[in-house]
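Reading through the structure tokens given below for one structure.
Excluded from the complex is one protein chain; the other protein chains are retained at their positions.
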């Protein structure tokens, strides 16, 4: 299985869904990250430093990584041009599963824009006549999930939860690669406490929630043997 | 796997989720129906006739069936007493998966009440000290899903979709058992057209949607190989 | 009464609201279509073919048709410039009723953009000093309704339903004009099954739902003698 | 046309929808009020006084009036028994249009209960075999609308708005009949200011909004010539 | 200031809002707890034990405590009778602020029922003529807030957040009083992790969120000098 995760800034994938990716790599799946800015607006860390930090984190995760230029940090726009660049990435990596930042409005505008662009690009990737990406054959993804970056609460409960207890150590290592961002704010504590909260609610150590863009198609109700009902 | 489906009236399970049950029986799972009234208020069909029709439909589905007395058709209330009767049913059948009518408010009040009662009963079933059901050992279900009976639209997209094309013939046969209800209204046409609509949207003949009460817990994103993305 | 329907791609009006338009033409009203792309990104059908197909479908419906260039298929953006082009169309045709694709986010991005642009244009059309469209006198529309294209479910129940059984034959003929799109996917089956579902729910053969942008202003509750209550 | 309006307390219909009823009476329609308590819990006004005030207000409106005993003010419950009493009222008056208090949760619990009970009763009224009301023949209503009593805001915009400017004088007279309630609080000012706000928004003096329980079924888009678009 | 907190079961106030109460006691306010069952259905702990545990926890918080019999654990119903018992409690303690369990549907049914009953009781408490509680003078509360018990996510972001870092030690001590509930499940870890998540999001150690039943009335925007904006 190929997984393609889009992140707006160099550390967003690490905060939002890295432990899921770590476990998929361990299970033998191929994971690729596409980071859509170099964190040019951050209070700490130069674009060069942040690029380097993201590469190190990708190595910890066991994923490939590429950078996509959509105008730079705080300048990503929900535009037809950016949508096409996203579409090309999906056609290039041909993923089964795509992960993107959630589209809830009250967060960093780049997060919202990337989530919306990926949603559209996952659709456009299969249109045979789409001008501008003719050199890459059409591709239909299987699933699109959204992850939450640093919000303590989203607008709705997640559709999917995954026990990520086994990935905790590597997750913390991946986050720690973003040294420039560790100076001032409690991001790592926030995302770990959030994962601990969700984990406790389903009876494991740590868990991550995802939001599905489409209904999950099952063959049988027996396809999902695990339960999220604990209390 | 044990599946327990609750239906407010004798034909609701047939309209709402029968094809899913038919396929689970074919896959070797055990299905039990609990019908919570005998259709005493219907314009056509006596309670005796309707009980008999439901038994025939259960036989077509390949499921066991029991009737629960919650006061009769149009008289089911969201009460502590009814909740306890439901809880006893869950403890008795010890299902992995429970199915219930959806809780959206603008439909037959019995549908709403049954959906809410089952949701609560699935929780209470695991409380060790619950007075009134001590003779039955506590039980934790794995999943609770809601089905839609005859609404053309629900308040939200389904969380889960299942291709039920293979069950169509048996589904129609199960519906046809409810002879007394076929006289006046287009229920069968409605539910088949609805299943055809959802099926066409995911690229199969017929599909049924379900709404999950809780997040779906996956081990890996690879657990769900099928896609509901068609257009 | 003048009706102006905006469609993002050459076949969207046919899938979404054609039978309503067919009936309005039969009732003596004037219907005009504005198609906002030529389907340049489609897997099948060249822009020339698709333009021709749309013209044929408009003839079947009994409507006039024009094409508006907003950048092309998959490139329509929610921009001030596009909004102004839309506004000019509204001022030009001076409709009482305007129809547009719905604005729900999880669909083709062109559908969303057209819905939002029309909503804004219907407002701007009445501003006397609006720069860029001074040559066309201001116009206030009476109603704006949204139609759904190929979604099996929207976020909310429709506000308005219309029995379109009488238009079925012409509707299928209008859809069939889009020969290039009939090759691979079950769009016609989906929209007919959806109309059959809604029809069965209100006790007719086929029905189409619309979403109103604004409250419906009635003179008296007796203005709406028909009922959508069937079951 | 027959209109049946249910009010939880003696003055709720007057605050919520009286001007609509006044205009329907003027148009020759028959209006009946069913008041579901006698205001037994009010800080001012005895049940006898309040019953008398409601009768006077009904006379001003030009409507018939009956009182239904559902346990008394602050004691109305969403129960199967109350639902049956409501059903009998609907079968007795055989209305085309039914009006009820809205079901939004954050208001007087009697308002919510009456709204939910009427919604159910409007459905049950057509079931031929419903035990307990066999002496009254089944009846299918055409429309169910909800009105808002004294909330400054509801959870959603109204589906329908009606210019009630012509009824203002009689409306104030009907409200003024409730002398016992005029002593302490600004109810009349609130509901008139609210109607003035909605009126200004659609370009008339005073307007009342209603919420439709079901989609409005139109024959043609030309059925609604008036517009609520003013700004 | 008098604060009255209603809890469905003996430990719910401790899990949901104890640290807020601890800080209000420290600030000199008077806090009273009303516990609406004795945990009769729990897998561990007898009603006697649990009553004793709740009394000890109240002592740690510095609050008075009373027990209200609404039928027992898992049997609390949203009824007119229970509503009146609640109303009497409010009239007896005459609080400025009332706290209740949230009313979101997918949780223990007693939690939902208590939240809804308190909401209604806070309204009824001021009706002068309310039969059944004449011996207690009417009372108008100032604010009603809801707290979340053990859900990892609610349907909406909290309206109010409070830094409870200073109360952490006492909070843990209050929770630890419920020895019988500590044996099997990770409730304390869940609520502390949740408070840590919310705390990190606003830049403090631990925070608790509350949901306001009504808009907050301010004198000036300067009334709220603290900010919840951290990231």
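Order of writing sets the chain letters: A, B, C, D and E. Residues in each chain are counted from 1.
One rule holds for everything that comes next: a contact is a pair of C-beta atoms (placed from the backbone, for glycine too) under 8 Å apart; a residue touches a chain by one contact, two chains touch by 3 or more.
No experiment lies behind these values; they were computed from the predicted model shown.
Asks: Going by the stated contact criterion, tell me the shown chains that border the hidden chain.
Replies: A, C, D, E
Asks: Determine which one of D:9, D:50, D:194 or D:217 touches the chain that has been left out.
Replies: D:194
Asks: Could I get the residues of subunit A that touch the absent chain, sorted low to high?
Replies: Subunit A touches the missing chain through residues 40-44, 71-77, 105-106, 108-109.
Asks: Taking the full complex into account, what residues of subunit D touch the chain not shown?
Replies: Spelled out for subunit D, the touching residues are 150-158, 185-187, 189-190, 193-194, 196-198, 200-201, 203, 230-231.
Asks: Pick out the residues on subunit C that sit against the missing chain.
Replies: Residues touching the hidden chain, for subunit C, are 79-80, 83-84, 103, 116, 119-120, 123-124, 126-131, 138, 213-214.
Heads up, the rule we're going with is that only the chains that are shown with their structure count from here on.
Asks: If you check the contacts of subunit B and subunit C, which chains show up for both?
Replies: Under the touch definition, subunit B and subunit C have A, D as mutual neighbours.
Asks: Of the pairs B-C, A-C or C-D, which one shares over half of its contact pairs with A-B?
Replies: Repeat interface, by the over-half criterion: C-D.
Asks: On C-alpha atoms alone, could you tell me the rotation angle mapping subunit D onto subunit E? Nearest 5 degrees is fine.
Replies: Superposing the C-alpha atoms of subunit D on subunit E needs a rotation of 120 degrees.
Asks: Averaging the CA atoms per chain, pick out the one whose centre lands closest to the mean of every protein CA shown.
Replies: Smallest centre-to-centre distance to the global C-alpha mean: chain B.
Asks: Averaging only over C-alpha atoms, locate the centres of subunit A and subunit D and give their separation in whole Å.
Replies: 51
Asks: Which residues does subunit B have that touch at least 2 chains other than itself?
Replies: Where subunit B meets two or more other chains at a single residue, that happens at 157-158, 214.
Asks: Work through the pairs of chains, note which ones touch, and then classify the graph as line, ring, star, complete or other.
Replies: Shape of the chain contacts: other, as it matches none of the listed patterns.
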